[in-house]
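Structure incoming, see below.
With one protein chain withheld, the remaining protein chains of the complex are depicted in position.
And now, subunit A:
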Amino acid sequence: MLVLAIDTSNRALTVALASDQQLLGEITLNIKQTHSEGLMPAITYLFQAAKLKPAAIDRVAVAQGPGSYTGIRIAVTTAKTLAWTLNKELVGVSSLAVIASNVLSTQRLIVPVFDARRQAVFTGAYQWQQGHLVSVLSDRHIKLAAWLPELLATKQPLTFVGQTAVFSDTIRKMCGKQAKIAPEAANLPRGQQLAWLGQQAQPIANVHGFVPTYLRKTEAEATWLKNHPNNEGHEPYVEEI
């Protein structure tokens, strides 16, 4: 099974082409750029270098969030359009799982974190079980100060990975010896890992309905729903005219 993997959830961009047996190629860029400019040239180069036609793939695997709203939309739109237009399978993988999967050979709880600003994080907890990366505590948007006690309560050793730099002092202070912070090399998403996770996942049944995992409503919608709990006949939101 040939998989095209795409992740533009945060600053880094990573794409990979991989079969069941081996990685054919991966491009990972960790530079400040707009993913809209960088993504398709990277994909184009991968296919050119591998001397493959787009239709040669069997599946598109995409990191579907959480992350930068614009970033996950670019990856998801590109992935779902490719899957739909080429009539191939589509799988969505948590962007946090992609980072968690960088921490290999451990029984510890792996805690990927993305900075969501204002002392909040996108995070979750994962663990390797029989060679599979399993989500133990679901992905969420939460204040770090509320998240750490919940992790400590598991009484399990923790390894933090991802955008840990800004939070490392707080993590060390609150978690002490129960926590480790993964080495810098593990912090970047890798297309190869995403392709591998994507090979194991179930394909999406309805490609059209596939959307990013934002984990947060827009502020406008949150406010609206607070004041109008019944939504007052606004659905369907989008109609063909």
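As a working rule, a residue touches a chain if its C-beta (ideal position, glycine included) is under 8 Å from a C-beta of that chain, and two chains touch if they have at least 3 such contacts; residues count from 1.
In the analysis below, contacts and distances are computed from a predicted model.
Asks: I notice the complex is incomplete. Of the names "tRNA N6-adenosine threonylcarbamoyltransferase", "Phosphate transport system permease protein", "Protocatechuate 3,4-dioxygenase subunit beta" or "Lipid II isoglutaminyl synthase (glutamine-hydrolyzing) subunit MurT", which is the UniProt protein name for the chain that's not shown?
Replies: UniProt protein name of the non-displayed chain: "tRNA N6-adenosine threonylcarbamoyltransferase".
Asks: In the whole complex, not just what's shown, which of A:Lys32, A:Lys51, A:Lys155 or A:His208 touches the removed chain?
Replies: Touching the chain that is not displayed is residue A:His208.
Asks: For the chain that's not shown, point to the residue among A:Arg73, A:Arg108, A:Arg140 or A:Lys180 touching it.
Replies: Checking each option in A:Arg73, A:Arg108, A:Arg140 or A:Lys180, the one touching the absent chain turns out to be A:Arg73.
Asks: Which residue numbers on subunit A touch the omitted chain?
Replies: 34, 36-37, 39-41, 43-44, 54-55, 69-70, 73-74, 76-78, 80-82, 84-86, 207-209, 211-212, 214, 218, 220-221, 224, 228, 234-241
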